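In this view, the complex is presented without one of its protein chains, the others remaining in place.
Moving on, here comes chain A:
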């Protein structure tokens, strides 16, 4: 569809009243707190009545290699969770969008987005009941398998991954579903009549057309998982020490808000750098 410049500016003028609440809210909810955080991150201390400004908090990141190690660990975790979500979420979305019709689709859709409706803390704690020794997974596996196994995933890296995948999978399913849904079934029929097998169709028609959805889902997952702290803390135990938990510690346990804020901004910078690096790929897909 060609949109002339005329109608575009007109549209913008008309849309302005509609956009204002959103921008107002964004200013309040993001810009102001963010500015406050910038200010905090430059303070020497929170407690003093006359704090002075410093860059020491940022320097701290570079002076102790632990932060970088943890950040790298968080990036790896985010990549892993993201990839697992693609591997599980894309086929699920495909089945949902292209195979199920009517009632069955609605029912399964509900199951997929159900995690959104439950409190995230409840969700994470319920995983702890499943994963711990003598927990549901342990009992069920022992009931099925002829030999004795002892399953205790609690307080481990896999537990963190499982919890995070569970929390963020719906994003992937939804974004993939939307882009798959938009693919005309006639395209698939056309490819079939031209002799393409199912895998060829998936590779040459469906995957390229669904790529924007996969990328959007990946970004939606990658960004929050890098900074995640709740799942790692509750399910990870000692194995769950990550960049996000360290930041959280600064705010809730150590009360070193300036350091926490500085570490947060470094994370933000890293995320932006990664997105920027991926921009050419993203642009090509869109």
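Heads up, the rule we're going with is that a residue touches a chain if its C-beta (ideal position, glycine included) is under 8 Å from a C-beta of that chain, and two chains touch if they have at least 3 such contacts; residues count from 1.
The rule is simple: contacts and distances are computed from a predicted model.
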Inset, instruction - Identify the UniProt protein name of the omitted chain, choosing among "Electron transport complex protein RnfC", "Spermidine/putrescine import ATP-binding protein PotA", "Menaquinol:cytochrome c reductase iron-sulfur subunit" or "NADH-quinone oxidoreductase subunit NuoF". - result: "Spermidine/putrescine import ATP-binding protein PotA"
Inset, instruction - Quick one: say which of A:22, A:122, A:145 or A:194 touches the chain that got left out. - result: A:194
Inset, instruction - List the residues of chain A that touch the chain left out of this view. - result: 184, 186-187, 189-197, 200, 204-205, 208-209
